[in-house]
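Removed: one protein chain of the complex. Kept in place: all other protein chains.
Chains here go by letter, A and B, matching the order in which they are written, and residues are numbered from 1 within each.
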Amino acid sequence: MGQVLVLGLVYGVIYSLFAVGIVLVYRGSGTINFAQGEIGTFGLFVAWWFTTAHHLPWIIGAVAALVMAAALGAGFEWAIVSHMVEANRVSVAVATIGLLAFLVAFEVRFFEGGNIRKMVAPIRGTGWSVFGVVVSPTQILSLLAAGALAAGLALLLKKTDFGLGVLAAAQDPVAVRLVGIPLARVSAFVWGLGAAVSVLGALFIEPTIGVFTPGFASEMFIKGLAAAVVGGLTSLEGAFVGGLLIGFVEVGANRVFDFPGVKMFSILFVMLLVLLVKPDGLMEGFKFRRRALA
Amino acid sequence: MTWLRRIRFPLLLMAGATLAPLLGRAGFLSESKWLYLGVAVTYAAAALSLNLLMGYAGQISLGHFALLGTGALVSGVVTSADRGGLPFMVALPVCAIVGGVVAFVLGLPALRLRGLYLAVITIGFAYVADQTIFKLNYLSHGSAGIHLPRPLVNTFSFSRTSDFMGILCVLLVVIWQVDRNVTRTKLGRAFHGIRIDESVAASFGVDPRRYKLLAFVISGAMAGVAGSMYGHVYMFVNNESFGFEKSLLLVIIVVVGGLGSRAGVIVSAFFYALFGVVLTHISWLHIFRGFDILIGAALLMYTVSRHPGGLAQAFQESRDRERRGTPDEEAEEPALPKLPEMPRPSGLPERPTVEGLSGSVPVLAAHEISVRFGGLQAVNAASLAVPRNKIVGLIGPNGAGKTTMFNAMSGLLKPNAGKVELLGQDVSEMPAHARARLGMGRTFQLIGLAGDLSVTENLLLAQHVVASYGVLSALTQIGPSRSVERELRDRAAEAISALGFERFANTPVKRLSHGQQRIVELGCVLVTAPEVVMLDEPSAGMSPGAAENLAVRLRDMRDDLGRTILLIEHNIPLVLDVCDELYVLSGGEILAHGLPDEVVQRPDVIAAYLGEPAAAAIVEAEAEAEATPVKAKPAPRKRTRAGAAK
Partner (left out) sequence: MTEPLLAVEGLRAGFGATTVLHGVEFSVNEGEIAGIFGLNGAGKSVTMKVLAGVVPSRGGRITFAGQDITRLSAEKRVAAGMGHVPQGRQVFPDLTVAENLRLGAYLLRRKDKARAASLLDGVFDRFPVLAERRDQLAGTLSGGQQASLAVGRALVNEPRMIFVDEPSAGLAPLVVQELFATLKQVATSGVTMVLVEQNVSFGLQLADKAHILQMGRIVYSGEVGALDQQALAGYLGIGRMLGGVTSSALAGRRAPSPSPAINGSAAATSAEGEDRVPRSQRRRQARATSGS
């Protein structure tokens, strides 16, 4: 039981990072960014190029990856999404599929992505044993980073005018322009932030998995998506709660059942159940009573 | 020569089917290049399958390649030497059936979820198929994979891919033909209807749930066959042959080709399947190696954001522009032409008619209908009755609940309490499409037509209840479907000439003016000769002249065509002009009922309209107020005015 909790927490927190990116974009543009995971992988390639290929410190590679990803997200919004204000939201989602395919092809073509690569961990060391599970320093760091991210987002969204504008834009994009807030900038910011968050997730999960190739984060994306859906797709708290829940479900089901693909099966089963029974997510109804983040 | 144009694609493929073996034997192209071509043909088949689901029926599937995988693995189990060992020709129908069944299950969530949520579910299916189902030992020897032999006829083996191309091309023609049969029968129109607006489709008698599932089943059967083709081209598949990225590629193919465009998606499938090969194998393009997906993906992003109709539509539009120039925006609204006088069509399902109704029973009656939305009581124990061959008006201020009442009566929403009777029969438990079959016709405030279908096609969709042939007959064009379709077309043509719309017969409805669309909508409702016609603000958006003409037409409908009409209208003069009886709804309750002229003079009715403090607060924020007191200059003095609003 203790092991399930520890492992579920360690994995779940990564899923919630991906879920946060998905929720941000969903709130900003009402669509799902299917390239969310691949942007994380793209960030890994950028970070790898700096750290492994050019022997610079981890932090430089990480910052470069975050910046590149943010620019990519914002640029995609500017070049594609902003032209689709009137379009069906499913069409926008299809455009993100184009971005996904583009990034995979880009990585293959320019990073010779067919080769298997390893990214260094931010901190070296053996880690500690908790309930018989070895928790690496990177995993501890990812917990801290997720906590910091949650706090940072809360501060940004509730305490700054621009952050309030982000929240408002999700509620009424037209009214936002009518009070003079540059919607284009808000929207590009949201896509950029969502992209950066997913790089954060990819940087922290990679050392646990070991190697990466193009498409590396697509499973993370599906799990993050499940977490976001379970949390209601619009709620940032829901994304964190959903991520942890998905983490526990995955680790727990893996203990109890034994068949191929048991993790994905259990996660998608939970997601389907939530969608059919409570399509607005488990956090619905919670939103109006407590709105610390969202 | 139009028939030649119409079948040129199948002709091309049939030519390919004959030529490929000959060319192959003559040594044209290497075996590996024939393999690419064979894969391209299977992609085309898969694209048609996804196009049917996404393009026609509007149901999204992001895991469609998993359906192909199902087909391939089933085909493997049926044909491989160590399993079934049966011929390829036996495997095909099995794959079609299994594909259809799996797609049916996949379609069940679509009855509750739509749009992005449905997309998420289909991704889930792709992953579960990939990681769990396709790893089942029985299907793929775990992950070791399964060998699919090429077909063997007597002693002739299709082991050369160029020979097998012949079979593949024939199969693609078959799928093409099935797809074409879908689009030219009620199936395609019903799919289109539910994609545009399920309520509108239901008002024409289409059962949205049934047709959604049908779209999944037909698409799944096609995908099953395409999967079998795919497997036998490669001759080996395992659980990794059907990854999520292939599903995404399929989506890219269909969207770039143009959702709903048969030729467009096939061209796009060939492009995506062969582009990379071309880049790799033509020496001077060598520097572009690896750019194929990059360019393809960029093309997708560009297409969806700038040409949402896909390349097919972009092409079509530029051709249209050359031919027509820009449409004449300033054209004067034509007067409302005469409405078609349509006898009851022969193919109608058995149902009681007004003629069989005993004298005092109303054609349509609502008893104590109550509808609550959350805390808001939208309609409260409202009753009304529409006697035979009368025009009954339903008026009321904004937010009074008129349209809600209409929706409850036509079955689009289920009231919390109350009963609806049509021709004396209790229809309270029936969904909207079933009520439509019993002779309830209705129009919508925002026009209830399929905008990108032509006037003729809309009139055909409107006759859905009369199209009494089965799905199999539609798909194969064997049996009654041909003759029934011919009758429907004759009726549509008749209606169009009665409306005087011959020159618009093949014009997409969305290109017509608002007033013209209204007329087409009325024509669509009347074409099946419903027992009662419910009109939701027919004069909305009409110029005053056209509205006056509408009054004449409504009277014609009653006096000459013998129709019974329930009318929601904001245009009070029109209501006073045509109605035999009037109900006033206010705050969800029937405030008054009686002769129109008497009702509109009742102080409480005027108060309801003028929003005296006593009157209920108006709820509908965006709707516009219809009646206003005007304070004139010197002293404020109440004057009442019927708004011709809306």
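Annotations for the structure displayed:
Simple rule for what comes next: a residue touches a chain if its C-beta (ideal position, glycine included) is under 8 Å from a C-beta of that chain, and two chains touch if they have at least 3 such contacts.
Quick caveat, the model's predicted, so the values are computed rather than measured.
Only one of the listed residues, A:Gly43, A:Gly98 or A:Gly165, touches the absent chain: A:Gly165.
Within the full complex, the residue among A:Val23, A:Ala70, A:Ile181 or A:Val230 touching the omitted chain is A:Ile181. From the options B:Ser32, B:Gln425, B:Ser483 or B:Gln601, the residue with contact to the unseen chain in the full assembly is B:Gln601.
Touching the missing chain, out of B:Arg160, B:Arg184, B:Arg511 or B:His593, is residue B:Arg511.
Counting the whole complex, the residues of chain A in touch with the unshown chain are 161, 164-165, 167-168, 171-172, 174-183, 287-288, 291, 294.
Here is the rule we go by: only the chains that are shown with their structure count from here on.
For chain A in complex with chain B, the residues that touch the partner chain are 31-32, 34, 79-81, 83-84, 87-95, 97-102, 104-106, 108-109, 215, 218-219, 222, 225-226, 229, 259-262, 264-265, 268, 271-272, 275-276, 279.
The part of chain B that touches chain A in the complex is made up of residues 60, 62, 109, 112-113, 115-117, 119-121, 123-124, 127-128, 130-132, 135, 142, 244-245, 248-249, 251-252, 255, 290-294, 296-301, 304-306, 308.
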